[in-house]
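Excluded from the complex is one protein chain; the other protein chains are retained at their positions.
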Amino acid sequence: MVGIAEEIISRMVVASTPLFLATLGEIYTERSGVINLGVEGLFVLGASISFTATIITGDPYIALLATIVLGSVIGGIHGFVSTYLKGREILSGLAITLFAYGLASILGRPFVGLSLPTRINLANNYIYLLIINILLAILSWTILFKLKIGAIIRACGEDPSSAYVMGVDVDKVRLATTMLGSGIASLAGGIYTLGYIQVWTEGAGMGWGWIAIANVIVSLWNPILAPIFSLIYGGINSMIWLLQLPPYNISPYLLGTTPYLITLITLFIIVATPIKKYVKPPAALGIKFEREERTI
Amino acid sequence: MFRNREVIGLVGSTPTQLFINGLSKRFGPIHALKNVSIEFRGGEIHIILGENGAGKTTLAKILSGIYRLDEGEITINGTPVKIRNTKDALRNGIAIVSQYPKLIEEMTVAENLLIALDYYGPLTTPRSVIERAVELADKYGLHIDMDKYIYSLSFSERQRVEILKALLLNPSVLILDEPTTLLTPNEKRGLYRFIEMLKQEGKIVIVITHKIDEALEIGDRITILRDGKVIVSLPKEKLTKDMIIKYMFSDGAEENKYNQIFIRRDASNRNAVLVVEGVDVIDDYGYIILKNVNLKVFEGEIVGVAGIAGTGLKELGESIYGLRKIARGQIVINGRSVSYMKREEIANNVGFIPDNIVKTLVLELEVEKNFRLKKSLWSITLDAMERYINKFRIKAESPNQNTGTLSGGNLQKLVVSREVALKPKLLIATNPTKALDHISINVIHGIFREYASNGGAVLILSEDIDEVLRISDRIYVISNNTIKPVDSNKDARKLMMELLT
Partner (left out) sequence: MKLVVRRRFYKHTYLKIVLTVAAIGLTLLISMVILYLASNIPPEDFIYAVYMGLIDPSTLRYLIPLTLCGLGLTLPYKAGIWNIGSEGQLLSGAIIATYIALYIYPTDINPIIGIPLLLIASFMAGAATALVAGFLKARYNLNEILSTLMLNYIIIGLGNYLVYGPWRGATQYGYPRTDIIPSQLWITNIEILGIRINMTLIIIILASALALNYIIKHTRFGYDITVYGLNRDAAIYSGISPEKVIILTMLISGGLAGLAGAGEVLAIHRQLIRVQDVSAGYGYMAILVAWLSRMDPMATILSGYLVAALISTGYTLQILAGLTIGAVNLFIGGLLVLATALDFLLEYEVEIRW
């Protein structure tokens, strides 16, 4: 029995890690006032690149590094459009997702069906993984809420024009956090393939980024709370498939909808119960910083 | 981790010279500043004086890097400097205390100070700023709790934070934009002392104001702006109040502004259009900002409520217009409780001019489309619309002109004209003449009067005491978190000043 319990916990932790990381990245981005719907595509792209790069280089860590760099550069396009160019960030984020889907498909194509030369074994080290995740959550909380750098990031998300008067280069900060969040999202996708599913097929990782964006709300934009729903979701996502076996025999397609259903229900609980008074998105989330804004 | 503040202090304390040469700034079709050249000297309090819309704040914002200049040159101590953003300005020792404190509401005082201070590295904590800040605050008698969130502070406390921030920045040029608007006489004296100290240290102190008395009281040199141009820049000794008035206003109409020559009407035997009973008004953060407000407006009268910005004036108006929930009491318009009225019903029966009129305009659409914003004006004829546009002297080429290309004053007049065209029983106007030239002010006040004489009820909520005095039949003042009536027949101005502060 201990073995099964441990198995379950280990799967939960491993499956939650990509979601947790992507959420963490997006928290930084949204705290500075930018919504990055590109997270979804960058996760998928990360899943693809890390796989192909590991096969090409033979070293998963070099592959992950490449993943982070490419992810932050492509996410940087979204960052640039939604800060300096004052573009509609919902659209440019979606565009990055579609673009990254396409790129992931093209880059991964020749490697479908191949297997990884080396594996990152997360399942056996799940305790360390859990500790690292929790430390990352605490570290991010400290950065955002206890240090000057975090105050600057939050200032851009709360009141960019006051932040600007205080000498903060709002667009630069927002671009930086968008690139950071994008890099982390790609890394999360990389860990998803290298450490969790360990194969790559077209479409691997699709949907995880959306869940991460929902998880930012569920976590109330607070890194400390990010692991909670990640673990629940990770648990469900790794366990639910067992229900297609006898005696349950539930359709895998139906089971596939449960993570989304649960996310939607969780979001509903957050906004429709007294919890909603803790839902305080950054005041300037999604609002462009216009330097010479016209008030009258 | 951070550079020694004393070193910066030494740099800052050398007497400074700041020249601006040929400065121009355009917003769309509006020339806010035209070829402005001014010389600022260290150890001098330099007043920039002008009417609303003269370009004073634009100048301040360019110097502090908030706006970019279109043309012109800025020279500090003989070297031309480029001020592309606020960071450049701060690096060149230029700091600004804005008219309305620019602080992050959701953060503590210490966090706000930390963000603003360049010499603290990104990994410092708010703790590190507190010691120095408290020390300075004590020295200058600015008492603020460093761990309080800005949203929980009163306006004068926020102003203190701004001043403390400026002190910590230790700039060689300090710009104060209408610094006394929100201050009590006591706080004002404190501020003047502080300005005087900076001056003794050889710094340039630039004070932006439209108050002539203030300019003469504290200034060493006065530059008068009008329509974005420098009219005169002279030592105070060479100017008299009369001269200043002449320079500030193109004709003598200004004196009229302060006359209170009309006969106040008594409308109390008529029907009450608006009844506010025992209302507690809440602010954006759920705090009660005004307690137990009782107020009536009768048919055919103008009631004025005067108050300092940030004390609940705006919130009172929004509560009556149904945009804001009230904590207690009831608001009745034409015998109907506002809390039972649909938004659409309120919108179409009550005229409302908010503090920030851009909130009721769609700048991307045509003037005509903006005029039709409220449903009951949806099918107004173009002729009728043009009559209003002409009556209000709105400078628009045609109803098809894009609204965003109108000047601020014309936008203000557009909103007022629209709300009047609605022919509501009740008209609520928040700072209706803010940023208007005196001719437009006269036009708008005239229309309010005419409106009241035809039986309308007008509620003016204004930060401008003179405006309230000038057109109200009855007057209230916001004081100590509630509103108090003022006997308008006695020395109302003095009474109001006392109550306000």
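A few points about this structure:
Letters A and B mark the chains in the order given here, with residues in each chain numbered from 1 onward.
As a convention for this text, a residue touches a chain if its C-beta (ideal position, glycine included) is under 8 Å from a C-beta of that chain, and two chains touch if they have at least 3 such contacts.
Please read all numbers here as calculations on a predicted model, not as lab measurements.
Per the touch definition above, the residue from B:Lys369, B:Arg393 or B:Lys484 contacting the chain not shown is B:Lys369. Within the complete assembly, A:Phe268 is the residue of A:Tyr61, A:Tyr128, A:Trp241 or A:Phe268 that touches the hidden chain. Screening B:Glu344, B:Glu450 or B:Asp487 for touch with the missing chain picks out B:Glu344. If you put the missing chain back, the residues of subunit A touching it would be 37, 41, 77-78, 80-81, 85-88, 90-92, 94-107, 109, 202-203, 207, 210, 213-214, 217, 251, 253-254, 256-257, 260-261, 263-264, 267-268, 271-272, 276, 290, 292, 294. Although one chain is not displayed, its contacts with subunit B can still be listed: residues 28, 68, 70, 323, 342-348, 352, 354, 359-365, 369, 372-375, 378, 402-405.
Assume only the chains that are shown with their structure count from here on.
Separation between the centroids of subunit A and subunit B, computed from CA atoms only, is 43 Å. On the subunit B side of its complex with subunit A, the touching residues are 27, 64, 66-68, 85-87, 89-90, 96, 98, 102-107, 111-112, 114-116, 118, 120-126, 165, 356-358, 363, 408, 411-412, 434-435. Those residues of subunit A whose C-beta lies close enough to touch subunit B in the complex are 146-149, 151-152, 154-155, 158-159, 161-169, 283, 291-292, 294-296.
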